[in-house]
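Removed: one protein chain of the complex. Kept in place: all other protein chains.
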Amino acid sequence: TAGSAAEPIKIADVIELSGTGATTGTNWRNAAAMAIDEINAKGGILGRQVQMTDYDTQTNPGVSRAQIQKALDGEPYVILGPIFSGSVKANMNLAQQAEIPQFVGAQAEELTHLGDDYLFRANLSQGAGMAKIANYIHDDIKAKSIAVVWVNNDFGKGGHDAILKQMASAGIKIAADISTESGQADFAADVVKAKSANPDAIFVYSNEEESARFLREAKKQGVAVPLVGETTLLGQKVIDLAGDAANGARGHVSLSPDAPIPAVQAFRDNFKKRYDNLPDHAAMQAYMAVYAIKAMTEKLGKVDSKALAAAFHGGTVTPAMEPNVLMDASWDKNGDVDRDSFLAEVVDGKQKIVAVLPRLAK
Amino acid sequence: MTPGVPKPVLEVRDLHKSFGGIGAVNGVSFEVHEGEILGIIGPNGSGKSTLFNCILGQLRPTAGQVTVDGQSVTGMRPCDLNRLGVSRTFQLLQVFPQLSVRENLLLAGQEHKGTMLSRLFGPRDAGLGGASDRMIEFFRLGPVADQKAGGLSYGQQKLLDAAMAFMGGPRLVLLDEPAGGVNLTMLANLRDRLKAINRERKSTFVVIEHNMEFVMALCTRILVLAEGRVIAMGDPETVRRDPDVIEAYLGH
Amino acid sequence: MTGLRRLLAIVLSLGAVAVLIAAPFDLKPYGVYILSLWAVTAIAVIGLNLMIGYAGQVSLAQGAFVGIGAYTTALLTTHGVPWIGALVASGGLSFAIGWLLGYPALRVQHHYLAFVTLAFNTLVGLIFRNEDWLTGGIGGISGIPRPSLLGWSTNPPRSFYLFCFAVLLLVALATWWLIRSPWGRAFVALRENPVRALSLGVDTRRYTLLAFALGSGLGGVAGALYAPLVQFIDPTPFGLGFSLNLLLMVIVGGSGFFLGPFVGTLVAVLLPEWLRFAQGYYLIIYAALVIILLAFCPTGLMGLFGRLTTALRPVPARPAAATLTETVP
Amino acid sequence: MAIDPGVTLETDLELDRVVAGYGKMTILNETSFRVAKGAITTVIGPNGAGKSTVFKAIFGVLPVRGGTIRFAGRDITNWQPRDLLAAGICFVPQGRNIFPELTVRHNLELGGVTAPRGVDMAARLAAVMERFPVLRRKADVQASTLSGGEQKLLEIGRALLLEPKLLLIDEPSIGLSPLMVKEMFAVLLELRDRGVTILMVEQNAKSALEISDYGLVLELGRMRMQDKARTILEDPRVGQLFLGGGLVEAAG
Partner (left out) sequence: MGDLIHLITAGLATGAIYALVAIGFVLLWQTSQTINFAQGQFVMLPAFFVLAAMKQGGLPLWAAVLVGIAASVLLLGVGFKKLIVDPMRRHGVLPLVIATVALGLLLEESTKTLFSAQAEAFPALVPSTTFNVLGAPVSLQDLSIIGFAIVAVVALQLFLTRTTTGRCMQAAAQNPEVARILGIPVERMILLTFVINATLVAIASVLISPIYLAKFSNGGALGVAAFVAAIVGGFNQIRGAIVGGLLLGVVSNLAAAYISAQYRDAIPLILLILVILFRPRGLAGRAEERTV
């Protein structure tokens, strides 16, 4: 995987560019591409240019496996993606066999407990995220019971299971457990159900446009209790789509382009300028992952996949090493990442960060 | 006339068929004895084809009984009836357009040969090669034997349709206007062939036809339908002279 | 099929077989994987072609049957049942369910039937997703072992490909025999003129159900190979999209042609891969090409092949009949 | 219903060495004949001779590969049906040619879509229904539910709506009861007397030739004989080959 200084460093981006995951996948790809262009413009990594190739998984595990295989045939330095846990499960062992580190956007809890020491998360696991949500609901909202509205797909199911676990341990009662479909248009039934269970809060965990539609329907039906979300619900995209129906939505944001950090906001603006839409958290993950790889590689002083994987276990990257990693981030022995995260609330059409939650491990 | 064989091959008892309340067949009864050739004539829309469709299970009769060899077959599926040796032709062309003429004939016969298994593992032509060749020969379809049936002329398709009805070696055949569009000379052969089969195999025919020459020359007995009712029945000459028949059907 | 055409077809197919056996030895693992995927998918498409191309029974549920086969195999083999057993179970189960799914076809045809099967496909998908206790739900089933037969492990990509290809060959030969037997003729009769067929003693009900069961059964067989190929399954791949894609392969290859499925699958599996150089545009180009292809040969690639070979054939003789000039017999 | 050979008859329709066929197969091989104006000409010939093909070629349904077709002095080779209708030619094809899911009335009306503005369609429609009362009785049922013969009547009626100058009619008698055949022939004769040219194919050749002025024998896509209908009718070889010589005696 090393190679002479002449040839570029190859990064394989195996990601959801079509199928149900296309939206986040595209965000991820765009951010990664942007990061790499920036890096190359500044002279690359250790003086070598970086070259990224996209492999579309079509949000289909079988295809993702084929694409990882293809990527590996090209002998890349690292692999970025995929985001969907199913795809990761289908292809992670190939990367492991080839001993190539793989940075995934997948949040499913189990992934990092399968003893794969080449798998790294670019984002908090749902476990970690939900733990913070649980505290928030318990301490700040002081809810005794909540309704959980989740999208019944790869992404939502994992979150659903995680939050239920957390709620159980926090002793908060689940008033209603409502599964919704991705691409669902009419949330009347779900809001009715959530309302009639009269909980202290409603936890909404779904994709962007579905979240927006839910917020609108909730407003239409005049839901009074707080609508709590994790990351997506508070993203600028959802706010734009939902209009003023989004105001008052609150919750935890694992990564936010609106974080009160200059570097983050610079990133957001560049991205907006380049792609004429706002980055979502997937975009940030990818962007930060690429720079983390850069930072760690330069720290190592050599381009060596195996060494890189080793270095990331228990390793930390900081803006001091490379400003564009945006925030401190450290990976544990399982490959789980840990970062500061935020509590936010939507106030007249903008996401407002109300608190920064420190890393668990500090 | 027919030899007085006691049990009728086909017996229709008080058959009714109505569509949305409007009766197409209103209480038709008749018997056909072994070796008979019964002609059915009647004005357009008098219920002849509907009668056939009810006898053969294509349509479910509103009321009435149909028996073949004394066994009730009312509501029996056409394919089971066909396996009992009852076959038919349709008034409107009914061939398998994408299959060659020969394939059409093989298909027409294959379900009468062997078992499901032998049809899967047995010979491709189900041992009907000879039979189909003879049919092709007789109906002058030789030149088009390997053409797709859909590409045949109207008359040729009509003949193929008739040929198919005979592939299974049936005992009772119901023909719905076999003469329509068939060249007169071929028709003469057809008539002779029907008579021959009827004589040799003692097989029985019921023929719907508007071509009176053909009917008169072929049939041993004629049944006249009008508005779904039998208005006359008897030997060709009597029927031909029957004033009602002349009024309703033949014209002066 | 005329002698010339048959000869050409046979020569081509023998050549193809030889190439396909030799292929994996100078391909990277990825190429081998794609070839295996082709072989597996082709089996499902052969089944679908049997239903649509021959018996004229439109099914939009073939994807679901691949899924049923895949899940059955995954569940059994991960619980220690040998693959052969799983294969029989997968095929058998799909056959049985296919038989049941055939019943609607006795009442309705064409687009109505298509939508019954479409609904069925979605229902199966929902069961895969929601019945965690059985199917692992969205989490899916991972760690599916690849079979080893009489000590020969098919774990390495090449071996597994050859294994899939062998199964494909067997299926192909069986189908070839079937469609040329009187059964095949009866299937075509269903497609061409069920009313007439019925009056000729063809038990259309039995043959319809058989067509469904056999076609779906092959779907199951494909599934039994798909599971160990990917070694992980979840509900996503077996949705309506997959069924439509399988249908696409039948039509693009040429429905009602024996070789259609092989060609159609090749196009649908390989073309997107070849086009990946076009990065973000590859699916656009792929879709456009499919449309263009169908616009130029709606009867599919085999139909085109047929047209080309007929062009080589001599002009058919004008059908003769009795003539005035010839003396009367 | 005798024909008067005396009347002066100029040519109305002329085929000159017309070549046409299906796919690679040539059916019409330099077929030439003339059709007299204001007369009934009947084409006879064995099944598959190419009679319907001639009609399809004339009416632009089948591309003409060679030769020319002239009507009223104009070259109409490969014209579109729409233009032929405008030129006053109507075509009643062989077989079943209806719009199954439309009502009988609407089926009829569609026969007149190309009629020039002014004409009073309602009146003509009434006239046709007068002629074939069954069409009035069933005016509002789906055409597909008509009996075979009734469907044919529907087609014939439909062709009369435009009051054509030249009527091409392919085996109109198929499926019609003798009474209806008489009626239909009567209609044709009336049309002729109004100066309409009629070119008809009939397998029911004897009755057809009896009302025709001219006969025309087509065989293997070639015109073999063309003469006064009576002459053709009496030609022994024609009788043997195409008029089922045998049939006559047998029935006689």
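Quick notes
A, B, C and D are the chain letters, set down in written order, and residue numbers restart from 1 in every chain.
In this section, contacts are C-beta pairs under 8 Å (C-beta built on N, C-alpha and C of every residue); 3 or more make two chains touch, one makes a residue touch a chain.
Since the model is a prediction, treat every value here as computed from it, not as a measurement.
For the omitted chain, the shown partners it touches in the full complex are A, B, C, D.
When you scan D:E10, D:E101, D:D140 or D:E190 for touch with the missing chain, the hit is D:E101. Of the candidate positions A:S64, A:N152 or A:N324, contact with the unshown chain belongs to A:N152.
Across C:G85, C:P156 or C:G280, the residue that sits in touch with the chain not pictured is C:G280. Among A:K165, A:K193 or A:R359, the one in contact with the hidden chain is A:K193.
The residue touching the chain not shown here, chosen from C:Y112, C:W152 or C:W274, is C:Y112. Contact between chain A and the unshown chain involves residues 18, 20, 22-23, 26-27, 152, 178-181, 183, 185-186, 188-190, 192-193, 196, 208-209, 212-213, 220-222, 237, 240-241, 243, 277. In the full complex, chain D touches the omitted chain through residues 59, 61, 81-82, 85-86, 91, 93, 97-102, 106, 109-111, 113-114, 142, 144-145, 158.
Even with one chain removed from view, chain C keeps its contact list with that chain: residues 52, 58, 104, 107-108, 110-112, 115-116, 118-120, 122-123, 126, 130, 195, 240-241, 244, 247-248, 251-252, 255, 280-281, 283-284, 286-288, 290-291, 294-296, 298-300.
Operating definition for what follows: only the chains that are shown with their structure count from here on.
Taking each chain's centre as the mean of its C-alpha atoms, chain A lies 74 Å from chain B. Here the CA centre of chain C is 49 Å from the CA centre of chain D.
Residues of chain C in contact with two or more other chains: 316, 319-322. With touch defined as above, residues shared between interfaces to two or more other chains in chain D number as follows: 46-48, 240-241. Those residues of chain B that touch chain D in the shared complex are 19, 41-45, 49-50, 91-93, 140, 143-144, 151-156, 158-159, 177, 180-188, 191-192, 210-214, 216-217, 248-251.
Residues 17-20, 54-56, 59-62, 65-66, 69-70, 72-73, 85-86, 89-90, 93, 108, 110, 152-154, 157-158 of chain A touch chain C in their complex.
Considering their complex, residues 178, 180-183, 185-186, 188-189, 191-193, 195-206, 316-317, 319-322 of chain C touch chain B.
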